[in-house]
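Only one structure is covered here, and it is reproduced in the block below.
All protein chains but one are shown at their positions in the complex.
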Amino acid sequence: MSPIPVRASLAGMCRWMAWFGQPAQLSILLFDSPHGIVDQSLHARMGAEPTNGDGFGLGWYDAHDLPGVYHSVAPAWSDPNLRELAAHVESPLFLAHVRAAIGSPVQATNCHPFRHGRWLFVHNGYVERFAELRRDLMLLVRPDLFAAVQGSTDTEVLFHVALTLGLEDDPLGAMEQTIGTIEDLAERKRIPEPVQGSFGISDGETLWAVRYASSGRARSLFVSADVDTIRRLHPDNARFSALGADDRLVVSEPFSDLPGVWEPVPESTALTVRRGGVCEHSAFAPRRRPTIWDQRARDSSDWLRMAGDKLLGPD
Amino acid sequence: MSPIPVRASLAGMCRWMAWFGQPAQLSILLFDSPHGIVDQSLHARMGAEPTNGDGFGLGWYDAHDLPGVYHSVAPAWSDPNLRELAAHVESPLFLAHVRAAIGSPVQATNCHPFRHGRWLFVHNGYVERFAELRRDLMLLVRPDLFAAVQGSTDTEVLFHVALTLGLEDDPLGAMEQTIGTIEDLAERKRIPEPVQGSFGISDGETLWAVRYASSGRARSLFVSADVDTIRRLHPDNARFSALGADDRLVVSEPFSDLPGVWEPVPESTALTVRRGGVCEHSAFAPRRRPTIWDQRARDSSDWLRMAGDKLLGPD
Amino acid sequence: MSPIPVRASLAGMCRWMAWFGQPAQLSILLFDSPHGIVDQSLHARMGAEPTNGDGFGLGWYDAHDLPGVYHSVAPAWSDPNLRELAAHVESPLFLAHVRAAIGSPVQATNCHPFRHGRWLFVHNGYVERFAELRRDLMLLVRPDLFAAVQGSTDTEVLFHVALTLGLEDDPLGAMEQTIGTIEDLAERKRIPEPVQGSFGISDGETLWAVRYASSGRARSLFVSADVDTIRRLHPDNARFSALGADDRLVVSEPFSDLPGVWEPVPESTALTVRRGGVCEHSAFAPRRRPTIWDQRARDSSDWLRMAGDKLLGPD
Partner (left out) sequence: MSPIPVRASLAGMCRWMAWFGQPAQLSILLFDSPHGIVDQSLHARMGAEPTNGDGFGLGWYDAHDLPGVYHSVAPAWSDPNLRELAAHVESPLFLAHVRAAIGSPVQATNCHPFRHGRWLFVHNGYVERFAELRRDLMLLVRPDLFAAVQGSTDTEVLFHVALTLGLEDDPLGAMEQTIGTIEDLAERKRIPEPVQGSFGISDGETLWAVRYASSGRARSLFVSADVDTIRRLHPDNARFSALGADDRLVVSEPFSDLPGVWEPVPESTALTVRRGGVCEHSAFAPRRRPTIWDQRARDSSDWLRMAGDKLLGPD
């Protein structure tokens, strides 16, 4: 039997969006925006593949300690529960993701955002020839995090490597080390152009976004302009009247085509969006020297050698 | 947020059955037998937990090279597709499994039977405190098999360790080594009673079944008596008139309560059922000396040391 | 092919609960109560059938105009989204329902609560031999409501007949007429004991509950005692300290076995629970004289006669 086929185009064309600002009804951004994220599940424009129908995910922060997460294997466009949820939940900071699977199963555990404690993580893109890298990457995940990997996507493993490398203390630094490590492994296995994507990360206080590709053009990424700019460009557009100075949207594909509203994030760049609408750009450069590996290597080889000794033993 | 709760009883009470004999309409065994496997999905009797509603699976051999597999997250009792399939598929050798999840997600990739090439694998039981053992066990899976593990169950990992240890050449020997290895790891982590279960294995030519628990009583397992015995005991039962001398059923719970029809498989015992209804019993004893580990340990520690060296390098 | 089989016991053993009082975290009542509704999905005690695994539904009122509804075909015990939702939604008035299907498909449109505008409706029980009554009952639904019936359950049709008969103006009166009408139709078709069940109804301001069976014992129904009584009976139980004077629970099966906490609702009785914890009992007696039928009959027969005349016409 032939395995489930990979899409003609390997370009995993997921789409995601993040809102950070005043508490907003989710439905306004998910459903009521022209060419919003749910519309993009059916009609994405900026990629070879217009359909993102392999599941959906939503993560939102509210008054509770942990963010809520909703994952569905139904296409976003046809899930009645998503409409209900979006009509009843408000949040000042949330991420949404529509998935176009590249070979891996359509199941809730493969839907973004992935969550660890207060952290949420979304990704549009891929790790090239992930099947060949999966074992090595899983081996590098902190042993006590290993069992938390429940699905089979590249993104979830990448997230847990980043957690291992200190995402909770320094998200952008950990991402630089994570991607550097993947590129290092890939080089040893002669896998070209291993990492491609845009990433969204949050702990509920800050929103980070990364645009990066090992080579070639990275997945698109946009941030909304500041409100003054938007209003000056489109003084008569009623949609922008409710927008406040603190509101920022980060999206992998613009919601509409209004000029000046969406600023492209440059390649190899990270965004840090803080409360109050502050949005900082910084260079993003993978780093290949995670000192933690030494310890992991010693731990694992010790155990394996010991296990081997013992198991082999005097037969 | 609290994680998905484990069932009050940790006794993962899946149920499975295997048919080997004349080509049989699946529906006769799945639906039309008193207290058959689908009825057991709702009303299992031989365990603390009567409900096996966390998915269903079917694997059948036919004229094609590879066995067919049907996995559903719906309870077996309510899945219309299963009824259709069962009414239209005939097979001389098939396995069916109803799942009661213990913590792991209800998704198709967690449904039995698991398949590798022509091999099918089902399990009723569990690996105790699997989350603590998962990483070590995954590490021992042959690297080229690692990416084939798509779900998050103990059974799928156990199956791939057994494949690593030679299941395709010597299924019962590989199972003895696999379970021995798990018991060895568990001992080092002070996990008592690590393995519990009955297992069903086939390559389409032979059917193997194992009943074993590291300590205490193992999950129940039964094999149908030979036809002559059955007919002598129940000469007037019309159901048994179609049964041939070559037909054998292996079940984790009897389909009906007719005395003498079902022979309990003793503890720590393996069955080998061959074409023609031949059914051999053999002792099943875990073994703790898989010589393959040495090579795996060397491979992995070499790589990790090298990676560590390289990654640490001269900063 | 045999149709999907009806459960051995025809007793459709759904379970439901309603909360009306201070705004409450849903998870506390759904998951954290001993023998709460989610536990009842797996282990119901008060009926022939312990499993209610054929879908789940939730309806809650909040600051928005319309109540939110969440429907899932997964068993309540295994749906991760339900746990998330319950952990993040608070409501002063909500209904939850776990379903045990009797023949009709497991699909979201068959999950309770059913909704019409601000109205929610749940039911534990059945209309006997519904297939024989479905056409007549659908015919009596107000034509402009006809297309709103999306699923195939008896409950949804019964709800729309009740809406036709004035549920929005006089819920208990409309229910008396609805059940009276069903009994009338059933009598003409010689269907004995046609209606069985407990019903929960709300418009967000008031909660009504009905316990009734055409003959024999009706489905169980309980209401929580007033807080003073509960505290006097169980002065040391910490669970009851947060309970306020305004809080009432109506359940088809008690959450725990503490004596005095749950008062059985008598047969043929309706409850009216108002803000402030006020709970009134009234007799419930089906009535067989819905004057609206005359108009419906005239409308429909006129149309049909006209259609027939026209279609037959001069051939």
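Letters A, B and C mark the chains as written, and numbering starts fresh at 1 in each.
Rule of thumb we're sticking to: contacts are C-beta pairs under 8 Å (C-beta built on N, C-alpha and C of every residue); 3 or more make two chains touch, one makes a residue touch a chain.
Please read these numbers as outputs of a predicted model, since none were measured by experiment.
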Among the chains presented, those that the missing one touches: A, B, C
The one residue from B:N81, B:T229 or B:S256 touching the chain left out of view is B:N81
Sole touch to the unshown chain from C:P23, C:P143 or C:P192: residue C:P143
Among A:F31, A:F159 or A:F199, choose the residue that contacts the chain missing from this document, as touch is defined above. A:F31
Touching residues on subunit B - with respect to the absent chain: 60, 62, 64, 66, 68-72, 80-81, 84-85, 87-89, 108
Listed in rising order, the subunit A residues that touch the chain left out are 1-2, 4-5, 27, 31, 42, 50-51, 53-54, 73-75, 78, 80, 83-84, 87, 101, 105-106
Touch rule applied to subunit C and the missing chain gives residues 1, 64-66, 104-105, 107-109, 130-132, 134-136, 138-139, 141, 143, 146-147, 149-152, 181, 184-185, 288-291, 293-294, 296-298, 300-305, 307-308, 310-313, 315
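As a convention for this text, only the chains that are shown with their structure count from here on.
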Just grab the chain with the largest centre-to-centre distance to subunit B, centres being mean Cα coordinates. C
Cα-centroid distance, subunit A relative to subunit B, in whole angstrom: 36
At least two other chains touched by the same residue of subunit A: list those residues. 64, 66, 108
